[in-house]
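Only one protein chain is missing from this complex, and each of the others stays in its spot.
Each chain carries a letter (A, B and C) given by its place in the written order, and its residues are counted from 1.
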């Protein structure tokens, strides 16, 4: 955590802190020992819930901690999208075009290599075909849209009754259509849907970045911790973190956190920790029974974390089954 | 056994991971978060020996771990980060396009490709400017915020944000319909619209990734197709009237006889009557504590509740027609676990009130006898038929009956269709009306199923 | 109750702390007769309004402490810390001058939780962060 590294921008929207850049995720995990929760669908592995991808959503405790130690700042994400200027959009479009062209060139050489006959296609023919496809595309797109509407109340007679088949083969798309006059075959090319906004030229967070919880609170984008119980959670979280533990969500194991002796990628948690917001917050013996009982089956102890808001201090009691009785 | 130390690449294996993800959810969600072996996702060439899932160590050796421990950890992290770096790419021949209209919280699908649209999006008439300057109504395909985000983040839709900029004149931008959006921007702008919270989106995406069809329960606009008479349930008006009549008649009757019930001596077995001298009668005569969901007294309830059914969920196997959705397989409430405790009895009752009754669980193996002595219907008994509710003395037990069962001894309540009785434990554990609650605590989702218990209908004696 | 063999030992505590007498009685009997601890003594825990039990498992040397409570009580974190503070290996019943120093308090105690059907369960509470045994 050298001082020359820039603070990590946490993208805040709807009072949730997201991390979209993988380098930031790596820094947060490897340097700051915070895990967050990956919550997005992994492209190409989109039919499962076991491995998930960006964005990483931080627990509010984690975000508050990172801001507290100066490792991160809070960015009002919706406010960072400025209206792009025409030149910005042109540059963006040109970039897309370049990518398409590169792919096309690459593919053409590949096709050429494969097609030993090497039948050349004149530029003129290519252009004509392109135009044909253009027309086809427009029709197909309209048709596909109509079909996708699928039997909207047919009061509107603009479209013919729908057909179940939806996969309309279409050969082009809006971005490609702008490739007027390019050396491009009708081979498919790859479109990238960007995850992070930081590469967008018109994404500018300079006027909506907050370095403290307080300033972010004033700006109305962040308000954690606000209550005693949230302060207690933050206090406990930070205290455990300072002692070198990693934390994960513990709601399924009867606490606020799971506490790991090292990175959860490699180590089992030792504790489920529950936060008691004050020394006098009520604690029912049944809770001790349940926590102790749950622990015996999962090889975890339970950690009662008593927060003292006056002293800003945490005390701990560890709970385990006694082994008799 | 050799670790090639090859740097894992971001390429994906062509292994059947996509189809056959390790989806043992029970074990999975028992599994602690982050306890995944990302090295599994590496292409085979880069794959060193792969420890079995869940084979984590107890703790790092003092000082952060041994060299080996640090090495293995680094490798796991690298694999994870490399996987996360994979970009969303899609062929130009498969991609769909949409335009996000923040003013109406909808994304207009301009190019629809792929199977997703057979159960996502709905058609809405919108006025469009014709070329001659006149406006006319035109139906178009629109996505709700959660549908749009989901399709964008899985890399199926490229989304533009509607813009007032004039692009048409510009070379190279003729077909651009607005400003291009990232996944990040979709999360940022679309969540918070049309009642969508991050929790609801997470639950939506979770179910979609498993292949479920998920629709809104309350139509967000008048064009949104919903299943027919979903919120019926309860009983038909006629049944209601019969019940009321019956109840009032019974209560008059009971008032005439009731003083005979001695609360100081609730059970009095006749020394002479035959049917009294059995444990069955003894137990029956003790069943006078009011019970069951129909007896719920009015509970003075408070303010607003987060417990409203939000999603209708259809199994992947359920035939689904977008324009005429069938009754859902499950109905789901999504709450933020940090702000909402579990539902109160009143909240549960309000949910149960609008839910249909689930059919009795069918016995695992045993088929019903082909010819029953009584004139039972040939179909397995479902609780949906009001006829059964009316005819079964057990099901339709008034408060009066519950309180003074001894009045009814003349007609001992024989269990209906004993041959068909499913395993009572299955019926008890499954319950009548079912609601699913997804409680999301900072991205950790727990799904719980709450159902109406009917222990009174399934006595053990 | 009066005729029970434990009554003479427990009666001062039963009289002094009627609300916790049920759990003390059950825990004491279980420890003496079912768990068969030896060198069993009852200690006074005024800040927790109850008696606690000190003893050893048969054949071991370590002094153990059990603090009874009933399922229907409501405790809190400060209460548990007080219990630790007041339990000392040596003559605990003598005046406690520096109850707040945990120096001499035991590293762990057993919470003996009782219910009205005479069920009892024991859970071990340890001060600080003590990782689970293997």
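One rule holds in what follows: contacts are C-beta pairs under 8 Å (C-beta built on N, C-alpha and C of every residue); 3 or more make two chains touch, one makes a residue touch a chain.
Here is the rule we use: contacts and distances are computed from a predicted model.
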Which of the following is the UniProt-recorded protein name of the chain this complex doesn't show: "ATP synthase protein 8", "Ammonium transporter", "tRNA-splicing endonuclease subunit Sen2" or "Mitochondrial import inner membrane translocase subunit"?
"tRNA-splicing endonuclease subunit Sen2"
Return the single residue from B:66, B:87 or B:323 that touches the missing chain.
B:66
With the missing chain put back, one of B:62, B:134, B:222 or B:298 would touch it. Which one?
B:298
Touch with the missing chain holds, among A:18, A:51 or A:253, for A:253
Touch residues of subunit C, complete complex, unshown partner:
1, 4-6, 14, 18-19, 21-22, 25-26, 29-30, 33-34, 36, 58-59, 71-72, 74, 113, 115-119, 121, 134
Spell out, residue by residue, where the missing chain touches subunit A.
49, 250-256, 274, 284, 286-287, 289-291, 293-294, 297, 323-324
Hey, which subunit B residues sit against the chain that's not shown?
1-3, 23-26, 28-29, 48-52, 55-58, 66-69, 71-72, 75, 206-207, 210-212, 263-264, 266-267, 269, 271-275, 277-279, 282-283, 286-293, 295-300, 302, 315-317, 329-330, 337, 341-346, 348, 403, 425, 428-431, 436, 439, 441, 446-456, 459-461
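One rule holds in what follows: only the chains that are shown with their structure count from here on.
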CA centroid of subunit A to CA centroid of subunit B, Å
24
Subunit B and subunit C, separation of their C-alpha mean positions in angstrom:
47
Chain centre separation in whole Å, for subunit C relative to subunit A (CA means):
51
Expected list for subunit C, residues touching two or more other chains, is 131
Give the residues of subunit A touching no fewer than two other chains, as numbers and ranges.
261, 270
Tell me, which parts of subunit A touch subunit B in their complex?
11, 13-14, 16, 18, 20, 22, 25-26, 29-30, 35, 37-51, 53-55, 57, 59-60, 77-78, 81, 83-84, 86, 89-90, 92-94, 97, 100, 141, 144-152, 156, 158-159, 164, 166-178, 180, 188-197, 200, 202, 248-249, 251-253, 258, 260-270
Residue numbers of subunit C touching subunit A in their complex, please.
30, 35, 69-71, 73-81, 110-113, 120-133
Show me the residue ranges of subunit A that touch subunit C in the complex, using the header's touch definition.
243, 261, 270-271, 276, 278-286, 288-289, 292, 295, 299-301, 303-304, 306, 315-325
